[in-house]
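Note that this complex is displayed minus one protein chain, with the remaining chains in position.
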Amino acid sequence: MEAVLDARRKVNLFCNAFGFAAGMLKGSLAGGRTENMNYNNISDSAKIGNNVKFGQFITVGDNVKIGDNCIIESYSYIGYSNGRERSGLSIGKNAHIRSHSVVYLGSSIGENLVTGHHSIIRENCIVGDGFQLGSSSILMGELVIGNYVKTGSKVEIGQFSKLGNYVWIFINSSLLTDKYPPSMDIIGPTINDFAIVGAHCVVFPGVTVGKDCLLGSGCFLTKDLGDLTIAVGNPFRELGSVKKIKLEDGITSAYPWRYRYQNGYPIEIASSWLAEVEKIEDT
Amino acid sequence: MEAVLDARRKVNLFCNAFGFAAGMLKGSLAGGRTENMNYNNISDSAKIGNNVKFGQFITVGDNVKIGDNCIIESYSYIGYSNGRERSGLSIGKNAHIRSHSVVYLGSSIGENLVTGHHSIIRENCIVGDGFQLGSSSILMGELVIGNYVKTGSKVEIGQFSKLGNYVWIFINSSLLTDKYPPSMDIIGPTINDFAIVGAHCVVFPGVTVGKDCLLGSGCFLTKDLGDLTIAVGNPFRELGSVKKIKLEDGITSAYPWRYRYQNGYPIEIASSWLAEVEKIEDT
Partner (left out) sequence: MEAVLDARRKVNLFCNAFGFAAGMLKGSLAGGRTENMNYNNISDSAKIGNNVKFGQFITVGDNVKIGDNCIIESYSYIGYSNGRERSGLSIGKNAHIRSHSVVYLGSSIGENLVTGHHSIIRENCIVGDGFQLGSSSILMGELVIGNYVKTGSKVEIGQFSKLGNYVWIFINSSLLTDKYPPSMDIIGPTINDFAIVGAHCVVFPGVTVGKDCLLGSGCFLTKDLGDLTIAVGNPFRELGSVKKIKLEDGITSAYPWRYRYQNGYPIEIASSWLAEVEKIEDT
């Protein structure tokens, strides 16, 4: 639940975010210019939750709703309008938006968002809980992302892409949308649950990546990939089941990754994955 | 024609750019600090056209000329000097420079420029009308770009590159300049009219891409390419004429693209392309 408080007052309350010394704040306060000592321009009509911390030089526009306990870092522009938004912007609780980022109006973002610096989230995205977007990465708008999706830096996810839950997209990878560039016929890829898109990959427009797939670094995927499949290279080739990939002990399957890696996921989700492992081992 | 007006006065006139509520502006005005309520630092000697809209936290240096009806968004630095500029900066009318961008002195940019966020245009570039530069993309300076060139995000166009008219460079592609890195022997690629450089491509130093060519995603082009040619892969290979590529109906040629796509181009240009189509169909 988010209380609608006066944004300007809140800025004062939390002006000591990011570790500035009391001495510095006192300096800024000298002369009675309390109000703008952090040089923030936060719309009075923005709905700011409790315990939201703002950095400095921040812009928050109208029609923005920010949940409790969020951190909005310096030089960020929250609630940017390009005129194509179909609604305001809603950011769930506990978000942490790093500096120099831009979040457009029209998107609805779940709880526990984390972004890197210089990130962009464009209009009309529907994003689940626990989303992590790397530095200089871009959501191009009009796309749907499930829960606990994480990306590296410099990733671009094209319009109308559909990402399931627990997907990873690593550094410098792109999800394309235009089969015959330039055209008006835009279609995003679909990436299913638990799939891994390695670094420097390209997924072509309209292509579906199956559940639990692994795209090795530098894979240019031009066709659909069935569940649990490895793909590598440009042109890409399939290399069979992800289960073949063993950890350095030569015994443990590295994939599906959720059986060996639960770091940072909620305990109930991690437990369900561990229960799956036990079931597999029992059989 | 651009009238030379007092920059600071204009900032006041257009302080409500980007959809901030009147309520917010009133708040900022409280205390009589009208002058800097948007925290802009705009040089008094900059020549700002009529109806130019500024965001907030903007820097505009000396020797900058901004045409009528431009929009300069927040956190942008217009007129940056690295000491290598041979002139001031001139930005034609109707430009829209998105937030967190940097435009150096020394460049001359035509009308209707559009940039993404976090974009960089360096010194001594000559850029035609209708140029669109994607987010986090960089013009490295000392280069020439024709009319209606468009790029995706994270594109880098190296020094001394020459781009014709109606060229497209898609996401994450680079035009290189140094054959024997590191060296002082810098030579840019040449990209001729209507050519398409797909996503994640690399065009090597001094290489010429012919008119109407198509570089598929992930192409590393190390040699010149004749007009109307497809190239793909790393190492690259030629795949014949672009005319072979059909749209999903299996009949219509997808390339040259101008015969099927005129979106966003001026009506007189679009008409001339359509007239070409008719001529082809008549023969």
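Here the chain labels run A and B in written order, and each chain numbers its own residues starting at 1.
The rule is simple: a residue touches a chain if its C-beta (ideal position, glycine included) is under 8 Å from a C-beta of that chain, and two chains touch if they have at least 3 such contacts.
The model shown is predicted, which means the values in this text are computed figures rather than measured ones.
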| item | value |
| --- | --- |
| Selected from B:N94, B:S136 or B:N192 as touching the chain missing from the view | B:S136 |
| Selected from A:K65, A:H117 or A:K179 as touching the chain missing from the view | A:H117 |
| Hidden partner chain, touching residue among A:F54, A:Y104, A:F131 or A:W257 | A:W257 |
| Contact set of subunit A toward the excluded chain (per top definition) | 18-21, 23-24, 27-28, 30-31, 33, 38-39, 55-57, 74-75, 99-100, 117-118, 135-136, 150, 153-154, 168, 170-172, 196, 198-200, 217-218, 233-234, 245, 247-248, 254-255, 257, 260-261, 263 |
| For subunit B, the residues touching the chain missing from this view | 8, 33, 35-36, 39, 41-45, 57, 59, 61-62, 75, 77, 80-81, 100, 102, 118, 120, 136, 138, 154, 156, 172, 174, 176, 179-184, 200, 202, 204, 220, 234-235 |
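Here, only the chains that are shown with their structure count from here on.
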| item | value |
| --- | --- |
| Whole-Å gap separating subunit A and subunit B, where each centre is the average of the chain's CA atoms | 27 |
